[in-house]
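Below: one structure, written as structure tokens.
For this depiction, one protein chain was excluded, whereas all remaining protein chains were kept in their positions.
Chain IDs A, B and C follow the sequence of writing; residue 1 opens each chain.
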């Protein structure tokens, strides 16, 4: 988590201050549930509660240097602050009850913030999808011109993919919103399932089905995989922006800010640096998936090998994903689209994109597909090598006009025909994304 | 996909024969839908259908050497077999319509077979969970004895984790059961959404929301992540089997087959080789996640870089996961559990596991937690270093007996007390896994 | 390792027949060394040797089903074939002595075959580097035109990177050419270091410094990382081929074979499918690195978790890398370069690439860099937006001509000036790659 790629709310979320407040919240929720259960004196939590604002991160860290145990350091500090009532805290609990439950709170909050951004990103796409619903563009496979699409259709594809990723993030929420107040090895030896349930529900969480000393780490693995899927969806869009902005295409480009300099040496350069940056960041988020999976197989009731991993990938992957969502939202909102360039490029091959239509028209007369392929190919190759306009060449090929009239040929070069269904697809995508 | 780790049904599923049959099925489903739409003569599919059994993989491969295009080679072969009616096949379609839809059929079938195995695995766990519901065992964190659990509780934790992974596999099914018959760049330029829907539904699939030339690869990424989560759940269990079978523990061990030799040099060795193998295979399945994510960002309407990756990780990861499920089922079914060893080891530390209870009892008298900690620790350390039985030491410590009576001390050493809630947890897990 | 991506020599290398021959070779080399040491009767190996050609893979596999131990099955088979003398085989050895040493033989042979291909690939690049040493092309950063390069210089960069990767493969050879004949836990309890050394050296290997039961797996991790580096170097080149072949550029393209069909729907398409395929395969090779690293931390003197991983990634990653080298060699050899298109595209921005030269000329007069930047930028932006030729615009800007004469401006548009040092760089690269 470096400042450059961290939204301010994530700086705050992953701060040590917030960490200790989270621990405090968990201890208090547990304490209140124990009051209900009658094993802690009524009113204890209320007596301790006001000291939440008095927690001093630096002091706790200082104590930890002595105890070499973070939760014990925290409790020592709280006891110093709140006095006798604080002695009732943490009763029958193990450190992981606090750590894992507080981590669940932060991971869930991080997820919620990412989901909120994801929803905004989808909505931002929807605006541009509608705007360019009918803007013709050439579709490409293998980087080679294929057949026409609309720019709105392209964006709709990205919107649909990002929307699926957001849906997956939402599906992951109940998996990660799970805490644990079940004691040393998850047996409630000095607690009860009822205490856990009351405490966790008060925090908006559910209990782990079967705790070990910790919440099971398959939950985290699923979470990071969902982040990586979201990042990959952004990566695909960003990759295409980079293509569109190439000098030879300039079909679309990133908004360029006044005062921004593209190059220290070449004053005219406008580089797709946001998109390239997003592609790089996708690698970072993706890189969290494998260690998260490696974290699953803890030994027996737990070992602590997962902890260092999560201390790093937890903040890094969530903050980076949130940053990507913000940046991608700006990117799509500000994307400068050049319809005239899109059209010029679409026409660049002199209508070669119509070749399939001609092929099908020939096959429709009963000609064998392979024979038709040969007929079309010989004209296509001439056009491709600049030996004439494709439509003209076709109309001059007697073998072809013997089969299909020139009007049929002409109809295959009609963009409206080629794009007849694109609006249907776009509407389907908008509806599915809740943007209809 | 190597024979050693491939269940026979996956050898069949990923065979070339099955591949071409799948292509054939897709072409026919599309053809029938085009008959409905009136753009292909009624009865065409019926005329071609009987030739499904006549497909010759070797012949297609031979043709491909010439055409260097697999789908064209396939269609050429089918046309040779079925004659004129076959010319109506593939009308308005692009290769990816066939490839991706047929791939969806296989990926979905692979998933279904893994899910079926996953369900069996969960059921196999449930049997052993119930069997060892009340078998006491020591819980361990950091490899160090902590407090008592039951062996059934441990197994219930693994069952719950595997069940979550199976649930995730099931949640992934609609994501992958998606095909595409939308033509070159997904615009239905020579097709219609209705044709696609009819054809795909006949095959048990749904249409891609917005196709490019292909089905979007985020769907695959999610699929492989779900496989890896399942593999990780098995890895955690296998890791623990390896621990239990250590010479110093022998708490449980893999079933050992008559005739099996553990070592070519040491005749007595019985090694947890199945569990170790499962840990290795989990690495293989996990290794598919990153390339699947890298496959998402195809260029424009598609490039074919994903294809080679999927040709390898598709069969490899699914077959390996299925193999893992089978092997893990045998492992849990045959697991030889030694309750007497579990108990001996539980008692090994002379009751040190009761220390937390003593600590809490002292705190319950109003003593500060840190003071109580010191009192308990000095006796625990003596016991730990073999200077006496923990319970005896406590009862001989005047500072302790001044606070709590020996009966209270004794009650903390009662296993029934420590394990009072384990059955509740187990029942909760069995219910959630549909095994109550 | 699927047939599509496996060179025939790798099919043979990783066959079971070769595996058992390798085991046989190791047993015999060890036997001969034990004859030298006097612990096995002289002539034993000679008596057994002729049966190498009689090994039957199917029979061994059959026996393994009973013994569930592959080396014991192998030895049983050999004893059946060769009778009494075969009883002297494997004396004091453990299975891993055979397995790991034989694996080292195969991994080393695989490496040698890849290195040989790597050398050929570098040589193939050198030919094209020399051919296009002076072919002007536009250099691009961020996909945007920057300043001129030559096509030979671009290829020289790829050659140098691939050459570094081959050098790294060569540097890895001594790391992997390491076997182990040291008994159960590497102590030579029933062997001697001298026996091991004699046996291994006869096989072209060196002994592991400190064996556990196995050769240490950091050696394998380094090996797979070197493969991935080589694959990444090919991936970078392939990515650029894909760019060059884009419809809008056609600066270069893959050789297209007669009869090859680029698309089943669009007859004119010529797709960079080899390059895309190479990009996909690079993901596969890269995916072997992490499991190889995960394999390092075996428990105590060994566990067998690495074995299943290596059974899959060993053949897969080596065969795929070799296939990539072969395919990339064909790709560079057959690459069709279009110098005229390269030049047309270079000129496309009307000389904007000269902007840095103008900037420097202005700075050279003592003008502040930021001031000069502004002057150049206002003309560059006009040219960029099609409002005139850059050189003409500059000559018409009084603020500029007040500082530098039009001849100086003209000299900055001279390609010979811009490319003055490219031959020096190319010669440096050819020399370093041993291709001068």
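Details
The working rule: a contact is a pair of C-beta atoms (placed from the backbone, for glycine too) under 8 Å apart; a residue touches a chain by one contact, two chains touch by 3 or more.
A quick note: this is a predicted structure, and the numbers were derived from the prediction, not measured.
Screening B:245, B:321 or B:391 for touch with the missing chain picks out B:245.
Only one residue in the set C:22, C:92 or C:314 touches the chain that does not appear here, and it is C:92.
Across C:368, C:405 or C:434, the single residue that touches the chain missing here is C:368. When the missing chain is restored to the complex, the residue among C:6, C:44, C:108 or C:240 that touches it is C:240. Touching the chain that is not shown, out of A:271, A:355, A:379 or A:422: A:271 (per the contact rule at the top).
Only one of A:290, A:321, A:349 or A:422 touches the chain withheld from this view, namely A:290. Although one chain is not shown, part of chain B still touches it, namely residues 140-147, 242-243, 245-249, 261-263, 265-273, 276, 290, 294, 345, 348-349, 352-353, 355-356, 359, 373, 376-377, 380-381, 383-384. Residues of chain A in contact with the chain left out of this view: 1-2, 4-5, 66-69, 71-72, 75, 90, 93-95, 183-184, 242, 257, 259-266, 271, 273, 276-277, 279-281, 283-284, 286-288, 290-291, 294-295, 299, 303-309, 311-313, 315-316, 320. Interface residues of chain C with the unshown chain, by the touch rule above, are 75-76, 79, 87, 90-92, 139-143, 146-149, 153-154, 156-157, 159-161, 164-165, 168, 171, 175, 183-190, 192-193, 209-213, 216, 218-219, 221-222, 225, 228-229, 232-233, 235-236, 238-240, 243, 279, 282, 286, 289-290, 293-294, 296-304, 356-357, 360, 363, 366, 368-370, 417-422, 424-426, 428-429, 432.
Simple rule for what comes next: only the chains that are shown with their structure count from here on.
Rounded to whole angstrom, the centroid-to-centroid distance between chain B and chain C, based on C-alpha atoms, equals 33 Å. The set of chain B residues that touch two or more partner chains comprises 75, 90, 183-184, 279, 286, 290, 294, 299, 303-304.
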